[in-house]
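Okay, so here's the structure we're looking at.
Missing here: one protein chain of the complex. Every other protein chain is in place.
Showing chain A:
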Amino acid sequence: MLHLLKYQFLQTIRSRSIMFWALAFPLILGALFYVSFGNTGLAGTGETDWEPVPVAIVTVDSSSANAASFLTFLNETDQDMIDIHSYKTEKAAKKALRREEISGIYYVKSVSSLTIASNGINQSILSSLLDSYEKNADMIRDIATQHPEKLSDALASLNDYQTLVKEKSLGGHSLDPTLTYFLALIAFACLSGVYLSIHSTVQLQANLSALGERRSITPTHKLSLILGDLLVLESIHFVNILILELYLTQVLHISLGHDIPKLLLITFMGTLIGICLGILIGCAGKLSYSVKSGIGVLVTLLPSFLAGLMFGGMKNVIEQHCPVINRINPASVLSDAFYCLSVYDDAVRYRRCILILVIMCLLCISFSFLMIRRERYDSI
């Protein structure tokens, strides 16, 4: 068996074109993503923690009850959410806004307002904060006017609402919107294992290659050949993806979380599903190697596209309209699992992803074995 493993290993790592697609191409794509996204995301800056939104307050008229109330609301708002900057004049605040030192300016007056210079997450948060205040203030005003006896109940219920919202720490994880691209890239790289296993499987079948013919007439059991190939290819591809992950985390500073055992497990399952899919394609039908490679390209690119490799919001669009695709798309399942590790620590979702991948691998291997065990062919 060691003999088979040694030569399968040598044969695979010396196949330049195959190793390019399985190892070099994802690394290059990662670098291109990094360059393309630049500093638009947190990934580009290396920052991975949430920071309070910088905002200035300009008091135009503090005499009205509403203005005083809004000022109190802002001052009491969690300092983790907004960071109030002080400026001597409105002009200085506007200058700071233009320089993007702050994300917006709240004008405190009888009807408070917000001025922003651009659109983004920070600006949305400031706008939401103002909307939220105004809705609650309107509601309290209405109740005070129409049902003054229920005012205390209304205030209590508002307090209850606040207690229902539980703050969840991201534990230093990233909220970078570009992260989905990198997670989809890892999923794509995992699926690129199909190239390794298609090549290897075709070389096992007598009706597809001369090498398959020669290997089929030796006294070595076909199952030994398949298992040897599977073991070597999985090991090589696992190392390929570890190299990619090291590159992403250490060179490009993309956070993949801190739970190393879980990261290794999902990496293992990701590479295994790539290899198993390739074996399935390699075993299916009497198509030529080039046609099977073409199917391999489809099997890596289409799921990766659906998982957000080319368009970050794709997975969410599918989740809204046809969520079952995200459950059966290995690239989506993989990027989901990586998301659980790098952003939101959801053990249930992570376990579900692992389970789906295990089932997929078992199905691929079972179907492949059923097809390849028929050792005598109709034609060669």
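In the analysis below, a residue touches a chain if its C-beta (ideal position, glycine included) is under 8 Å from a C-beta of that chain, and two chains touch if they have at least 3 such contacts; residues count from 1.
As a convention for this text, contacts and distances are computed from a predicted model.
UniProt records the chain missing from this view under the protein name "ABC transporter ATP-binding protein", selected from "Fatty acid hydroxylase superfamily protein", "Phosphoenolpyruvate-protein phosphotransferase", "ABC transporter ATP-binding protein" or "Pyruvate synthase subunit porC".
Of the candidate positions A:K135, A:R214, A:H258 or A:R351, contact with the unshown chain belongs to A:R214. For the options A:L4, A:L227 or A:I325, the residue in contact with the chain missing from this view is A:L4. Screening A:A22, A:L74, A:L185 or A:A206 for touch with the missing chain picks out A:A206.
Where chain A meets the omitted chain, the residues involved are 3-4, 7, 10-11, 14-15, 206, 209-211, 213-221, 375-380.
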